[in-house]
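Only one protein chain is missing; all other protein chains are in place.
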Amino acid sequence: MASKSRPVVAVALGLLTTLCLSACSSGGSGGGSSKAGGVVHITLSHGYTDVEAKEITREVATWNAANPKIQVKLLFNGGNDGALQKTLANMAAGSSPDIAYEYGSSMAALAGRPQVDDLTDKVNAASFNWNDFYSFERDAATSSGKVYGVPALVDNLALVYNKKLFDAAGVAYPTATWSWDDFRSAAKKLTDSAHKQYGWAYVADGSEDTTWRWLAMLWQAGGDLLSSDGTKAAFDSTAGLKATQLLHDMAVTDKSVYLDQGNGNYLNLFNSGKIAMLWTGPWDLSSINPDVSYGTQFLPAAEGTHSSIAGPDNWMLFNNGAAREQAAWTFLTWLVSTQTHGQFTLATGDLPTRESETKLPSYAQYLKKYPGDAVFVDNLKNVTKSRPNTKTYPQVSQAIGSQVQGVLIGHTSPQDALKAAAQQADSALASGS
Amino acid sequence: MAAPSAPPSVVGPLPAFDLETPRRRRRPSGWHLFLLPLALVMLTPLVWMVITAVSTTQESRQFPPKLPTSIQWSNFSNVWTGSPFGHWLLNTAIVSVIVVISNLVLCSTAGYAFARLRFRGSGLAFILLLATLMVPFQVVLIPTLLIVKSFGLIDRLGALIVPNLVTAFGVFLMRQFFLALPPDLEEAGRIDGASRLGVFRKILLPLMGPPLATLAILTFLSIWNDFLWPLVAIQSPQNMTMQLGLSTFQGAHLTDWPLLMAATLMSQLPVIVLFLAGQRMFVRSIASSGIK
Partner (left out) sequence: MTSTQAPPSAAPEPTRSRPSLLRRVWWSDALAGWGFISPTVVLIGLFGLVPLVWAFVLSFEKNDLISPGKWVGLSNYRKLLHDPQFSNSVRNTIEYTLVFVPVCVIGSLLIAAAMNRRIRGMTFYRVAVFIPVVTSTVATATMFNWLLDPDFGLVNAALHKVGIANQGFFRDPHEALMSIVGMTVWGWLGFGVIIYLAALQSVPPDLLEAAAIDGCTRWRAFWRVEVPLLAPTTLFLVIWLTINSLQLFDEIFVTTKGGPVGSTTVVVYYLYQQAFQFFNGGYASAVAFALFVAILVITVIQLTIGRRISHGER
């Protein structure tokens, strides 16, 4: 027995050592570098997958070939949902990339940090043409009057509907002047409980996904989220009650709303012809199966404003020394330029981030390739308000989201929900820094 | 205590049941009535994953899920060719193997010490060890990152290896298994003049086949499935491990389910193979470690 174990132990130790040596020697650079030879290496961290990932890889390869002095390396951040956590960890460990894709909602957490670059002067340079970006995008990139990001992506919520289901139920397609009443009665007519068909789907997981759709409704009813100085909740108002009441009426009374758990199942059901209408963004269009004939339209209005809401995301720059910062800015300017981003939208179906992109000769081609996007681009003018870029917004969002969820499942009355949400929001705003 | 001629030894799965019906093993056991439904319940996700993995993207975007009309084996090959899957596999394998070997050695020695040796401070040391299990990882994520950074291991496979060379879980598990062994085994060995290490190596360790196999499988599994730590410790694509790699199939709004399921199935294969091998080890160690 003893003699049997010795060779085994020896082999194991040998294997261990070999593997250790190979593991310790395979390492990455962790970031970019700037060498005296004149070539600056910068890193760009992103969460793109699928078509978007292919396109950005192609664009970076094009840049690298044409710009031997500035070489860009792409890093995948594990998925944008975890991007902020990874960024925080990177910042704590002192190993941030040069450019990172961040959700707009992360701006509040990152703005003003020593590791994050203040881009105000850079974007205001005449050649950059900052005003070419839509106004709400510029708002989303700004915090306390300073600019910390450059728009990477813009989207908005619009109405997407299944034409075949409308035809079958004999309901006229949604128009650009639909009211809430039109919307509600259509959803009711399109609901067939025997066949488990729903008129509308709402993401009811209590997260920002729940909140931001409700916010669009609040704005459609003419309400506001916070007081003008941002210190108190202003959504516990007539407008807020109207919005919440509509949700109650549709989900609890009419039972015409499918409550999605946050796992994107509503899209699968839409594809299977079980849901007639969605309030969603352009990102879902490419997941709609070719055998589903769909249309897009503005969101309905309560008081005449077909307000929508947008979720712009930003490229943010991190401080890794002057040489890398300069190189990163040069690259980024090219990446977000009209020409380059126009190419990106043509390949991916993302919306244009700059108004000048709609004047490109390739724009007609873009609209032809992505017919669903036309309404979304027009809808950008319906985005008049933005979510506040403050550190306390996540708590306000959570307060609203969980109360709206309660209303949707019939657990809370609209009045109680608003009161509770306003209370929680006020205390969060008061204790916030 | 039992007669000196038969020191407790591990001789195989319970024969007691078979003792009662030694010649009637041909009749299928009634236990199948319980085990089969149980197995089916446990296997449901695997079935669903396989169905999704051989569907087209379009078919996967339906709900309720339907059976695919044709089998898309290409999803599996697309994962290999369209992504650095092999690379992720290699990275994760290197880390897992080193961590498993290290844990087998360190957890068994420490587990034995805590179970059988009496020395000052052992109680406190054990409690402190357990204490590290009682705080969720998110809380110690950043300080751990800072410590690993101070060793210069960020973005190297070493960052995934060194903090996991020994786990409190493994020490705890081994300690309990050592406690289950009869203490008389050692007494006899010590009387013979063997050192603690000798007793450990020659008497006790051979009896620990099943627990060591279990430790190996569970440690392997925890490294193989780890996502959060590699997410923050690794940056370059060439150092990505399996779960990090799988996340590239999952977009914020868009997930290619068939590809992800095909990739996930392939990523789970090594663990299952290891488990099957571990099962064999049970039987072999039992058979060979017979009465000395």
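Going by the order they are written in, the chains are A and B; count residues from 1 in each one.
Everything below uses one rule, namely that contacts are C-beta pairs under 8 Å (C-beta built on N, C-alpha and C of every residue); 3 or more make two chains touch, one makes a residue touch a chain.
All values reported here derive from a predicted model rather than from experimental measurement.
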item	value
Residue in contact with the excluded chain [from B:54, B:110 or B:259]	B:110
Among B:54, B:100, B:157 or B:173, the residue in touch with the chain that has been omitted	B:173
Chain not shown: contacting residue from A:78, A:149 or A:206	A:206
Contact set of chain B toward the excluded chain (per top definition)	2, 4-20, 28-29, 31-32, 34-35, 38-46, 48-49, 63-65, 106-107, 109-110, 112-114, 117-122, 125, 127-136, 138-140, 142-144, 147, 162-163, 165-169, 171-173, 176-177, 179-181, 185, 187-189, 191-192, 195-197, 200, 202-203, 207, 210-211, 213-214, 217-218, 221, 225, 243, 246, 250, 261, 264, 268, 271-272, 275-276, 279, 282, 286, 292
Those residues of chain A which, in the complete complex, touch the missing chain	84-85, 88, 91-92, 109, 113-115, 196, 204-207, 258-259, 261-263, 265, 269, 274, 391, 394-395, 398, 402, 405-406, 409, 411-412, 428
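We adopt the following convention: only the chains that are shown with their structure count from here on.
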item	value
Residues on chain A engaged by chain B in the complex (per definition of touch)	1-2, 5, 12, 15-16, 19-20, 22-24, 26-31, 43, 45, 47-50, 52-53, 74-76, 78-82, 85-86, 88-90, 92-95, 97, 264-265, 267-269, 271-272, 274, 281, 283-284, 286-287, 289-291
Parts of chain B lying in touch with chain A, wherever the complex brings them together	58, 61-64, 91, 94-95, 97-98, 101-102, 141-142, 145-146, 149, 154-158, 161, 201-202, 205-206, 227, 231-232, 234-240, 244, 247-256, 289, 292
